[in-house]
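Heads up, one of the protein chains got dropped from this complex, but the rest are sitting where they should.
Chain lettering (A and B) follows the sequence in which the chains are written, and residue indices restart at 1 in each chain.
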Amino acid sequence: MSISNSTELICFLVLAFVVILGSLGVVLLGNIVYSAFLLGGVFMAVAGLYLLLNASFVAAAQVLVYVGAVNVLILFAIMLVNKREDLKPIPGLQLRRFLSAGICLGLLVLMFRVVLITPWSLPGPAAIGEGATVRIGEHLFTDYLLPFELASVLLLMAMIGAIVLARRDIQTVDVGTGNEVNQSLIEKAGTPLLVDKTTT
Amino acid sequence: MKHRYSHKSLSNDALTMPEMGAILLSTQFMAAPDELLSLSINAGAVAPEGCVLLAMLGTLIVDLAGEKAASRWAPPICYAGLGAALLLLAIQWDTPLEPSFLGAFLADKLAIAFRAVVALSTLLSLLISWRYAEQSGSPVGEYAAILLAATLGGMLLCGSTDLVSVFVSLETLSVASYLLSGYMKRDSRSSEAALKYLLVGSAAAAVFLYGASLLYGISSSTNLQEIGIALLNSPTPLAALALVFVLATVAFKIAAVPFHQWTPDVYEGSPTPVVAFLSVGSKAAGFALALRLLVGCFGAFDEQWKLLFTVLAVLSMSLGNVVALAQSSMKRMLAYSSIGQAGFVMIGLVCGTEEGFASMVVYMAAYLFMNLGAFACIILFSIRTGSDQISDYAGLYQKDPLITLGLSLCLLSLGGIPPMIGFFGKIYLFFAGWADQQYLLVIVGLVTSVISIYYYISVIKMMVVKEPQEASEVVKTYPPIQWKTIGLPPLRVALISCVLITAIGGVLSNPLFQWANNAVAGTPLLQEAIELTTQRALV
Partner (left out) sequence: MDASLPIRVASQGSVPWLSLIVLLPAIGALLMPLLPKEVNSGSNLPRNLALGILLADFVLILGVFSNLYIPQSPELQLVERINWVPFIGLEWSLGVDGISAPLVVLSGLITLLSAAASWKVESRTRLYFALLLLQASAQGIVFLSQDFLLFFLAWELELVPVYLLIAIWGGNRRLYAATKFILYTALASLLILISGLALALSGGEFTLNLGELTDRSFSGTIGILCYLGFLIGFGVKLPIFPLHTWLPDAHGEANAPVSMLLAGVLLKMGGYALLRFNVQMLPEAHLLLAPALIVIGIVNIIYGALNAFAQDNVKRRIACSSVSHMGFVLLGIGAIDALGISGAMLQMISHGLIAASMFFITGSFYERTNTLSIPNMGGLAKVLPITFAFFVASSLASLALPGMSGFISEITVFLGITSQDAFTSLFRAITIFIAAIGLVLTPVYLLSMCRRVFFGPRIPALAIVNDINPRELSIGLSLLVPTLVIGFWPRVAINLYEASTNSLAEALMRFTT
């Protein structure tokens, strides 16, 4: 085993260890702030994995988008909502946890088995390295043109939706009749699904 | 290069599947960049979606001028956009088939039929939305824009032939649906609906991505046709896993049991016109996706996915229809009934014969009108009374004959009573199922339609049979009927046209059947699948 190979292996092992431990921490830790920071760590480690695969563009995108944008946004959201609330304990929580753990473990075993028995056609295509950015650009403007353009519509629509949901100035009158309105369903609540905090 | 995919060359077996795959592979991997750029992308195929997009931008622009202007101008812009889209779809029907965007999109007849269903369902949902949106005080312009974006996603989903475009259009449809279901932001029910939908939907999207990544890993391609060829050549256990993941997403989108748990809460909490769209447009797109993915891609796993879908269909039909019996809210009842209805459509999917596919198209088209007609009626009722409890409909015949008649006809049609359009659609599904020896499915379908007749007719019983003195409080204080308020005339147009088509469309349904059969006959993807099935049957 050459030095480059063993370095790669060591890097991979370290990164994989970080990813696995970090994601377990995200899911299992009780404090949501810890989870959020750990998530950032996991994203970084995944970016490292991309680097190992010689996909530098994807790694950079991963850091910029997931760590720079998504994770920061999550942290902001957590910090803005600083209300501590004591939630009602869920009945049979322990049992539910065991159940879901069992199902997830089963899934994991299944995945392992499938990975092991699948005849992989190795090695895959050779990494292009620096040419990847150009190739991605080409793809985005040729065979992935449609999803690329559609993604812009998706983002525009998501932005509008976010604004609509977040803005405070709500309408108080019906444009057609001038009656008062309050932006809730026309159908009166028979039995509210959630306990309405504003009235109680 | 041109017309390589034209209808003739495919159906007349000029190219066998592996050969075609070879050509496709060569374009994707060996072409030099300048050669790639000189290829025709054939963007005209998405011209209908372009109209929808323009309408969406138009509504956003008029919305800048204020709520009054939006409620004045947004409707005509939407009608124009969707109308133009439908017109372009009609023109596209007879044009020769050519893949566009280098294999990312294919406007075959199947896609055109389902896109038309999606666009039409949006048009009708919008017609019945205006009054509801205004009466609940939600901004109309943004509402229309988001609904149009959902339509855009749904329409593109119907024709996508590439995993990436499938995913992006699926997400456009889904994200827009989450936003729409949470649109009544002051109502905790609506927020709950949106949150539930978002969580379950995101999980489904993640599962789909996982499955898609597995598929890419197997075939080194994101093109569905190439994936199909790769799977045919080497059906690995990994592919079976990918099948399960992809199938879960499809089942989520069409709300098949046991992936249905989000449906009742989302349907009850969302604004009713949105529910109308979700139950028809979104479902139609989901079925188109199912056809593309399962029939087009997983031909090698024919037996497996058919078995899984048989289970899903049986569960959907029985659970949907049985649980609907116990509902007291109209929206919840229709939610469960729509689960059952999706189960009926799955019979056609499982058959995989010419008639099976055609019956799917017929039933989707019939379902579009009968379900939206029913929704138009219950929206009108809730606009006038603010209730959607079934018991509040008691004695309605006296105060509002139009709603009573319309809702009765639509519900009877959903139950499959002749001579409504639903009867013809259902019979076609059952015939197709029986001809393909899906005895279990047909018998479950028949038994559950009898159950569905029971709960549909109990609503009719509420409205028609109750004497004036037994009428509910809501009906006793029913407001005088008037149609002048802004937003009500379009609702009336939608209601009357849906009810009319439901009532007499069945008697005059031959063109619909002809159209559906043409759609199936003119779709190479389905023809190949049918051929494959018949060959297997012979072997």
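Just so we're on the same page, a residue touches a chain if its C-beta (ideal position, glycine included) is under 8 Å from a C-beta of that chain, and two chains touch if they have at least 3 such contacts.
Keep in mind that what you see is a predicted model, and the values were worked out from it rather than measured.
Listed by label, the shown chains that the missing chain touches in the whole complex are B.
In the complete complex, the residue from B:Ala90, B:Leu199, B:Val450 or B:Ile481 that touches the missing chain is B:Val450.
Among B:Ile427, B:Val493 or B:Leu532, the one in contact with the hidden chain is B:Ile427.
The omitted chain makes contact with just one of the residues B:Ala193, B:Val442 or B:Leu526: B:Val442. Hidden from this view is one chain, which touches subunit B at 355, 358, 412, 417-419, 423-424, 427-428, 430-431, 434-435, 442-443, 446-447, 450, 453-454, 457, 461, 464-465, 509-510, 513-514, 517.
Methods note: only the chains that are shown with their structure count from here on.
Distance between subunit A and subunit B, defined via averaged C-alpha coordinates, is recorded as 28 Å. Within the complex, the subunit B residues that touch subunit A are 28, 33, 36-37, 39, 41, 46, 53, 56, 60, 67-68, 71, 100-105, 131-132, 134-140, 142, 145-146, 149, 152-153, 156, 160, 162, 164-165, 167-169, 171-172, 175-176, 178-179, 182-192, 220, 234, 236-238, 241, 265, 268-269, 271-272, 328-329, 331, 382-383, 386-389, 485-487.
The touching residues of subunit A, counted against subunit B in their complex, run 110-111, 114-115, 117-119, 124-125, 138, 141-147, 150-151, 153-154, 156-158, 160-161, 163-165, 170-177, 179, 181-190, 192-194, 196-197.
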